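A single protein chain has been omitted; all remaining protein chains appear in their positions.
Labels run A, B and C following the written order; every chain starts at residue 1.
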Amino acid sequence: MTTFGESHGAGIGVVIDGCPAGVMITEQEIQEQLVWRSPGKNRYTSPRKEKDRVEILSGFFEGKTTGAPIAMFIRNIDVDSSSYESTKHLYRPGHANYTYSEKYEIFDDRGGGRASARETVARVAAGAVAKKLLAHFQIECTAFVYEIGGIPVQTLDLSNLQTLREKTYASPIFCPCEKACEKIVQEIETMKKEGDSLGGILGCVARVPTGLGEPVYCKLPALLAFAMLSIPATKGFEIGSGFQAARMQGSTHNDPFTMDQEGHVSLGTNFSGGTLGGISTGAPLFFKVAFKPTSSIRKPQQTVSLEGEKAVFQLPETARHDPCVAIRAVPIVEAMTALVLADALLMNRVARL
Amino acid sequence: MTTFGESHGAGIGVVIDGCPAGVMITEQEIQEQLVWRSPGKNRYTSPRKEKDRVEILSGFFEGKTTGAPIAMFIRNIDVDSSSYESTKHLYRPGHANYTYSEKYEIFDDRGGGRASARETVARVAAGAVAKKLLAHFQIECTAFVYEIGGIPVQTLDLSNLQTLREKTYASPIFCPCEKACEKIVQEIETMKKEGDSLGGILGCVARVPTGLGEPVYCKLPALLAFAMLSIPATKGFEIGSGFQAARMQGSTHNDPFTMDQEGHVSLGTNFSGGTLGGISTGAPLFFKVAFKPTSSIRKPQQTVSLEGEKAVFQLPETARHDPCVAIRAVPIVEAMTALVLADALLMNRVARL
Amino acid sequence: MTTFGESHGAGIGVVIDGCPAGVMITEQEIQEQLVWRSPGKNRYTSPRKEKDRVEILSGFFEGKTTGAPIAMFIRNIDVDSSSYESTKHLYRPGHANYTYSEKYEIFDDRGGGRASARETVARVAAGAVAKKLLAHFQIECTAFVYEIGGIPVQTLDLSNLQTLREKTYASPIFCPCEKACEKIVQEIETMKKEGDSLGGILGCVARVPTGLGEPVYCKLPALLAFAMLSIPATKGFEIGSGFQAARMQGSTHNDPFTMDQEGHVSLGTNFSGGTLGGISTGAPLFFKVAFKPTSSIRKPQQTVSLEGEKAVFQLPETARHDPCVAIRAVPIVEAMTALVLADALLMNRVARL
Partner (left out) sequence: MTTFGESHGAGIGVVIDGCPAGVMITEQEIQEQLVWRSPGKNRYTSPRKEKDRVEILSGFFEGKTTGAPIAMFIRNIDVDSSSYESTKHLYRPGHANYTYSEKYEIFDDRGGGRASARETVARVAAGAVAKKLLAHFQIECTAFVYEIGGIPVQTLDLSNLQTLREKTYASPIFCPCEKACEKIVQEIETMKKEGDSLGGILGCVARVPTGLGEPVYCKLPALLAFAMLSIPATKGFEIGSGFQAARMQGSTHNDPFTMDQEGHVSLGTNFSGGTLGGISTGAPLFFKVAFKPTSSIRKPQQTVSLEGEKAVFQLPETARHDPCVAIRAVPIVEAMTALVLADALLMNRVARL
């Protein structure tokens, strides 16, 4: 997968190379995935009207992938960088315009540019294709809000992906636990009023066969960690027991092997989170991703100008404000997971004679 | 970097391709790094006598790298798989022999094989070269024990790498805080007696210039997360505020830009952990890695045999037992960090005309 | 560089990743390169009216590359697959529809699809960017017709790239030798009447500094050979003396080292064609590429149908016919050369400390 495009340029695109021929998928199915990412979907994410329309540029014939590179493009239609005008000479706290300037010696003052979360629309489009590929092999994954603003889900049943997915997508904030959802929504409303923002934690669970992941560097958790930390605003990744493992003892943490009712080898617990030695065990893959609070807030913040003068950064009234970027990241985490699993699945085809 | 070798084969090796010509390093300097990883270094890690001797096979001329691939090999000299004999028909809880069998349909019964922590000796050797390359650019990093068995460091000063490193390497468990060290050592002794094991968290801090890391997929945190989760027994990664970011508000989390005393742009706080938009800010890079408790314990554990019969897995008396694998991982985390930074440094050379 | 698109789909595109920030180039300059490839340029290539308009989708800000991926798209506007209707159940001699069917089990009957020479428009667009990058380092290259239908150039002066390029681009068939040009044009006219086609050989010369190319696998000639053989219809590649080297003796073939008038090391002859051990010597890089005669001819040809019945393939009257595909490949060879040199130049930045 190669993505391209900036928030204030012509649009965002993606090229998928190496997708097998024969995967059936329609433009409509990709479009549906984009809608979930769209901020107009609910009132708790940025109100920018991204009427994202995907255009398939290549790689399909009669509704099937042909094995050729699949290119998709989503044109920017609501591009207005005027709200950045008044602050364009300032380094934005929590943003990448300082580091981009240092790295490239080019200062694109039209907004987030390549660093904008808008880039992720390409990932969701690519993820839609990956999901269809995975479906041929009974592999699926679902992401959800696990915790926002310090409020975690209270009940969480990972055993049934279908139910988990339904509950998640029925929630205005992608949270499968109704009680937590209610409290979180209140907290978000408070933040909106205060012009501040919240961080959060997403969970993701996947059903995968045994054998995915390479044993040393391209361990499945390593591939997932790489993919997750490539999403804007992420600060951490943990699989299975995660950081909690550091406070456990081996006699508890080691998942015992047992035989399940169908006579297959299975695991009594799943502290490992679905992999051993980097390779999937066949137990549910389960990991979490930490997101920082949205960097763009309405509260005034201390900063400096390009010329090195002390300054106050204040988001213009007209600028968009998304009080919790983690919510909107649910379809992105899900898409990146699908892409990693699709890669691992294809790589696994050459593991044996 | 390409590594090869198994715990019970001829040895472990590594090839580094793409190292610039002109880096000065001696076999002795590499050897010194290996000693830190060696379990004979202190009594709290596995007593296997790994008299690791690195042999440089290529890539040097008169003490300098030539630009050609650098190959190094560490021969296995203490290979004895007899202690695995009595349990070789069993899946080992917490180990990879089940997943390897499923993936490759080959069951290597001589111990950890490719999944063994022994593979990491190659990473430490490669990391030694990376460190010397980085030193030419005033880049350095140091890893340390941050928490073991639920006991965190009580005081931690990240401002002076030199002091931090000295304290760390003076400690029998690579822990820069003496008070925590004392308690942790007690806890480890208890585990040794009980035949059980502890998890832990390592920290790592690095001094880097601005501009390292690529903006979208190869973000510096993504590269680090990938590298860390490729280390055996790791369960999580977080940079800067990490999972704590999920409980913070944007107005606190956004590091304000200021001017330092030399007139350079600088950050008032460092919740971001040294990167913004995936690119280094010039502030100290700081991240943590979670390790699960050692899988190999003396306590009996429930498992099944290759034939699917219920069984009890019990480590033979003669087998090695390392009560906390995190300790020994300190030089490995440090080596992998150096390798990631070296890659990022070289990639950054093509960022601008 | 990643390209995408088919001859009868939405269009052809390319994404360039890794181009340094700061290269100045306008859409107009890219467009000019496309015109040279355009078949309407002269009457000796296929009359398909490809009014190729490049659209830059990303990677630029105020006329300069930003370091972000550069995407360009050329929409297909003259797509008419009706002329393929009558023959769409047949395997086309010399074409890829048989091998694509075997590989992907998908039979795209709308024309050349991904295998169409139309894909090369993306290479020319990418090459335009590469040329601008190279110009910053005084590197340039020019391709030309060396031989068509057995008629080689009679005089060829490689010492002055500027003159060579002017003569080449003044010729209706990109041939810098007027005498050869005249004969070749006659021969092509004959082929047009007969409905047959001719093969040819292109030459390419480049001015490069010493040190480009990697020493073992990514030798400069290996990279060039790979790039050239990836162009449709190519059958061979040779650098410097090429196949003629097989009939020479070492005492003649070894280029003697001398000192030039500026006191630099130089070569007395250039049988090596500009590289030794895969690395550029600083002497002009010179290589040739062989093209087969155009596969699409008007003469009837023996073939079989998808069902395995004997059949005669006859190009419909309305179908395009290009009597010599080599001519049109001149800008493509030039573009691919520029891309290889740009890669080699950037790779060389990490050769030394």
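By our rule, a contact is a pair of C-beta atoms (placed from the backbone, for glycine too) under 8 Å apart; a residue touches a chain by one contact, two chains touch by 3 or more.
Being a predicted model, the structure only gives us computed values, none of them experimental.
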Where C:Arg53, C:His136 or C:Lys235 are the choices, the one touching the absent chain is C:Lys235
Cross-chain touch to the chain not pictured, restricted to A:Val35, A:Leu156, A:Leu306 or A:Ala351, is A:Ala351
Note that chain C touches the chain not displayed via residues 3, 91, 93-96, 98-100, 102-105, 114-115, 119, 147-150, 191, 196-201, 210-211, 215-219, 221-230, 232, 234-243, 245-251, 253-259, 263, 265, 268, 271-273, 275-282, 290-297, 299, 301-304, 308, 310, 326, 348, 351-352
Residues on chain B facing the left-out chain by the touch rule are 2-6, 9-13, 15, 17, 21-22, 55-61, 64, 66-71, 73, 103-106, 108, 110, 113-114
Note that chain A touches the absent chain at residues 18, 20-23, 67-68, 133, 136, 215, 346, 349-353
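In this section, only the chains that are shown with their structure count from here on.
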With centres defined as the mean of Cα atoms, the chain at greatest distance from chain B is chain C
Per the C-alpha centroid definition, the whole-Å distance linking chain A and chain C comes out as 40
CA centroids of chain B and chain C: separation to the nearest Å works out as 47
Residue numbers in chain B touching two or more further chains are 215, 351-352
